[in-house]
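Excluded from the complex is one protein chain; the other protein chains are retained at their positions.
Moving on to subunit A:
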Amino acid sequence: MIEAEQNIDVKLIAILEKVSDPEIPVLSIMDMGVVRSAFIENGVVKVQITPTYSGCPAMDVIGDDIKAALKLAGFESEVELILAPAWTTDWITPRGRKALEDYGIAAPLGEEADKDVLLHGKRLVKCPQCGSTNTKMISQFGSTACKAQFQCNDCQEPFDYFKCLK
């Protein structure tokens, strides 16, 4: 895994934390780990964000939302989309994982867990409704590029699982 340092001006953290992922409104873009840097240069805030998936349609909206939030706080800003280092689910913060679970989306497990699921090995993905791990994958592709569809065998609820990406 590539260790990537985030370089974010402390003055900007509270502002950026108010911007949420438009497809998962409970999750702030900071907890999602998509903001890679944010600093003030000659009075203008420069923000770098990285997409979760190449085709993620939320990125344009996130860029606009960042500009709007900074404007409200009195800053002009520029948002740049960067690809390297590539985003990984490891960058979702513990608070972000909790927010996902509370929202009904199972948080990503390790890469090995994803393989186990696909190869019908151990059942590790926990139902966000009842907590059972007696769950099955319905499809590797879900409602957005970053999620897979699961169903709980115990409470029968279908749910989204945030796919592991490393």
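Note that in this section a contact is a pair of C-beta atoms (placed from the backbone, for glycine too) under 8 Å apart; a residue touches a chain by one contact, two chains touch by 3 or more; residues count from 1.
The criterion applied here is as follows: contacts and distances are computed from a predicted model.
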The complex's invisible chain, by UniProt name, from "DNA phosphorothioation-dependent restriction protein DptF", "Xanthine dehydrogenase family protein molybdopterin-binding subunit", "Ferritin" or "Phenylacetate-CoA oxygenase subunit PaaC": "Phenylacetate-CoA oxygenase subunit PaaC"
Sole contact to the chain not displayed, among A:16, A:35 or A:56: A:56
Residue, one of A:8, A:26, A:40 or A:86, that touches the chain absent here: A:86
Hidden partner chain, residues of subunit A it touches: 51, 53-57, 83-87, 118, 138-143, 145, 149, 163, 165-166
